[in-house]
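All protein chains but one are shown at their positions in the complex.
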Amino acid sequence: MISKDELQIATKTLGRDFTETELRMIEALWSEHCSYKSSKRWFYLFKTTADNVALGVGEGAGLFDIGGGYYAGVSMDSHNHPSQIDPYNGAGSGIGGTIRNVISQGCKAVGLMNCLRFGHPQKPKNALSLSNAVRGISDYGNSVGIPMVGGEMEFDESFEDNCLVNIVCIGCVKSENVVRSIARTPGHHIVIFGSKTGCDGVGGVIFASNVISDSKDWSTSAIQIGDSLAEKVLIDTLTELLEEHLIDGLQDIGGGGLAAAAGDLAHSGGTGVEIELDKVPTRGVVNPSDIIISESQERMLAIIAPTNMDRVKTLLEKNDTPYAVIGKVTDDGYYTAKYEGEIIAKLPISLLVDGVLIPERVEGKIPSQTDSLSWFKEPDDYGSAIMNLISSVNICDRSWIYSQYDQHVQSNTVVDIGQNAGVLEFPNGRLLAFTSDCNSFWCKLDPQVGTANSAAESLRNIVSMGARPIFIANCLNFGSPEKPDSYAQFVESVRGLGRFSHDFNIPIIGGNVSLYNEALVDGQNRRINPSPQIMLAGIFKEKFSPIKRNLVTPWANIFLVGETFPELNGSEFQRVIVGEVKGEPPKYRPNWEKKTMDAILESHDRGLIRSCNNVGRGGIAIALMKMALRSEYGFKLNMEYIPGTVNSLAQSLFSETSSRYLAEVTESNQPEFLSILEKHELATCELGLTTLEPTADFGRFTIPLEKAKMEFSDGLGKYLG
Amino acid sequence: MDLIHDGKTRKVHQDPESADREIVEFTDSIALDDEKAESITGKAELVYRMTDFLLGYLEGKGVDTHFIRSLESPKILVRKVDIYPVLVVCRNIATKSFCLRSGVDEGTVLEKPLVEFFLISDRLHNPLITERAIETIGLVKDEILHFMRAVTLSVNYYLVELLKQQSLVLADFRLEFGITKAGHIVVADELSLDNMSIWDKGAPYMNFDEIKGKEEEFIQAYGKLVDLITRTKPEEVSNRNEILQVIVKPKDGIRNPPGEVTKKMLVRMGFGDAEDVRVGKVFNIILRRPITSEILHQLNIMNIKLLSNPISEKHEVSYG
Partner (left out) sequence: MSIAVIRFPGTNNDDDVMRALRQIPAAKPYLVPSRKGLAGLQDAEGIIIPGGFSYGDYMRAGAVAAMEVISAGIRDLAEDGKPVLGISNGFQILAEAGLLPGALLPNVSARFICRWVYLRVSDQPSIFTENLENAVIRLPIAHAEGNYFCSEDYLIALEGEKRIPFKYCNAQGEITEDSNPNGSIENIAGVINQKGNVLGMMSHPERATRQILGSTDGLEILENFVRAIR
């Protein structure tokens, strides 16, 4: 909803009162979702430029030069509010929108990822929401024919009333085929194509820019219904239009509908637009101001030169795609909307797109945490502690979810989901790895450190497979920016991600901010854990085969690289044993992180590592178990000496200190591997050996892997059916 | 011409040219309950004109009737049918017997058209009978009753809309249905004041019970009504949407995984009484014309070809 202040300023700038249509346009474009009015001011903290960045943040997708004349594209988007109300359609249409962001730059969409956060599935309503969201993603994503290559999932009570559905779409485009979201030439035609415009999704962005509350009656019209067949036909049609270079500018019609799409095109081109709303193909909408802000799915807006118009029409008609020429690019700097010949809106583009009043936001203070471990006590039974973690929802096997996603369509998938990162082959022959991470528990305790460390965990996922990080996309999910404590979480988190991007010199080329993820439930305000979802892409050297985390040879040595400190506050161990997270989360150590990264990558380059895992959630214990659970082998370890300052077995097993890796190295490669670690001045220790025996032998205790596999694989299934 | 049936208000003859057709000849008689009481010269001609116009109109809108064409007055040529042993009555305004039975005041406009069935039996004086009873005693199959109801409602709509053009109101009417040799179920009745009650300005246009001694007036008024009706413009009545609903269900004995999963979830959410769940599909097919036997026949082919998989699914159709 537009505030009184905003309205006053806007009216003053315009010099007259708004028409109804103008007001609704302003309301949509000045929403937090469209305008980033609370968040944009902090983006300067991010590293956004680099030699290989072909197109930075700002349009549908960021583009990154991966060599051989090809760019990789990425878009990351949230569909949190709609998914909370209607998980099936909300999540499905989230997939659709993110894909259209990527194809609007001329890319072929080549991969998808989804990051989900829900309430604990032991409550049937949470289980139902989750399985519906997954079904929505599965039905939509599978049928448009784009492989799912990765994702992430986290459960916490705080997501019960505000689930998070973040989608990543990866694209690929030849450099000469890039299309921009710009209306640069007055006189060019504006063409809408794809599905018809309906009442669904009217006011979606305003919906997404408010706190969900039971008292407000958000009619179902704010939910977009996806049609995956229409999307597939749209993609196929667009491919033909792009092949013939017929499009001068292109924009997905998403949040803010036609008001935002045409407004943005004109804004980036420094032009104006004139739209005849009665020409828009509709189904069931009659009100012109509904037409202009409807967020109906599967629609695109293209700028077409008059000379190409006939050919464009032919292709659209051949593919049976609904379309209409709805207006022209102008040179007057105005967004003019007509209905049946009458002007019903005429707003300066500068006011509409850029005029939003930057609201004052107050950054509160983040409560300080202690590093006290007074809660910690050594478990009586290490084996059962590990079993508890392995079967806990934040660690267990996710295949119940991802087996519902087509991972192989397009025949480019080199590594399926279930490893540290998914790997795709690109048309230039290069392999790229994609991963996503966020530990919202760390972020809750310390947003800045938690965010930087979540990014570092993504980094280790990529590095453990042998890839070098190349770019970041993010989706920042937080509570209301109008509340100082919540706003502080957001700002601190941006600082954390900014630090990380500069520390590691990795550009951020795509992103999205989703605020107001809090809900009034029975008079109580319930806010999500701060959840900066970070997607990281990496590239492998040519001819390098990605290294997985499952053990591959018997009688090889398992090395721990990096030092371990007693960092159990904020850990999964604490959460599962104590039932809550508290204290100072593990520290962010960029220097150590860089050293271990360099050492692991160098070892990979020389082919010294057979399997490798990042030490993350659940510490060494879980990292080791994950290496064994998907392999035919077990291990036999001696955990008595671990470099660092831990002083008990449980601390060694479960500490979540960053910048650590586990590597499987065969006997013959050991001297070279150790010399590389030494060169990088890294502490390491040989934990033990891989064995033919299907047993996880930790020295002081053992776990039969057969049993662990069962617990691990049934972790979600037992709630979801 | 062989006389097949000698009724109160009409005679039915065999069509000498085809065994599948008959000729209906209207008479001047007026049916007053069950005695053949009055005969008024000129009535047959009016019934003929009104029926010719209205049946022709309904046929034009796509309603399947027995009407083929008019012959010289007062005869019409129709398809030969086996008449179903029930009368279908459709009411828009509460009148006479319905008021007596329901306690509703005479003249009350019903919220939506009401369809009732009456047993055709002179001996029992054509009593009201429930659909359940018709089905239970095996008079007419359930699906055929539903079909008759749906067609009757379509007929009601088209007649109501047509009469509206002359500010006339259709209070109620009754229809007989029959089945042709080819298996088509059709409206097999005349459409005149013998089986319709038309109101004008809140009262019956004319009342058959009070015609004794006013025969002249009666015939004049009837003639004026027929003039009004035949001057209406059928093309200005827009076609009504009808919904055919096809329900596709998994065949018994075939596993139904979606149902099994739904059941599991129901039980988990506390609905432990769910013993079994079977998930099917519903197709709502919207037509811009009345339902006919031919349409149902085509739909049946579509059901087998497209809407259901005969190996694993069965289907049923409902409408109206």
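To keep things simple, chains are lettered A and B as they appear, and every chain counts its residues starting from 1.
We adopt the following convention: contacts are C-beta pairs under 8 Å (C-beta built on N, C-alpha and C of every residue); 3 or more make two chains touch, one makes a residue touch a chain.
Keep in mind that this is a model prediction, so the values were computed, not measured.
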{"item": "Listed residues A:35, A:138 or A:209, member touching the removed chain", "value": "A:138"}
{"item": "Given A:75, A:413 or A:453, the one touching the chain that is not displayed", "value": "A:413"}
{"item": "Interface with the undisplayed chain - residues on subunit B", "value": "254-258, 260-261, 281, 305-309, 311-312"}
{"item": "Residue numbers in subunit A that touch the chain omitted from display", "value": "135, 138-139, 142-145, 227-229, 232-233, 320, 402-411, 413-414, 425"}
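Heads up, the rule we're going with is that only the chains that are shown with their structure count from here on.
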{"item": "Subunit A and subunit B: spacing of chain centres that average the CA atoms, whole Å", "value": "61"}
{"item": "Contacting residues of subunit B [partner subunit A, same complex]", "value": "261, 264-265, 268-270"}
{"item": "Subunit B partner contacts - residues on subunit A that touch it in the complex", "value": "124-125, 127-128, 721"}
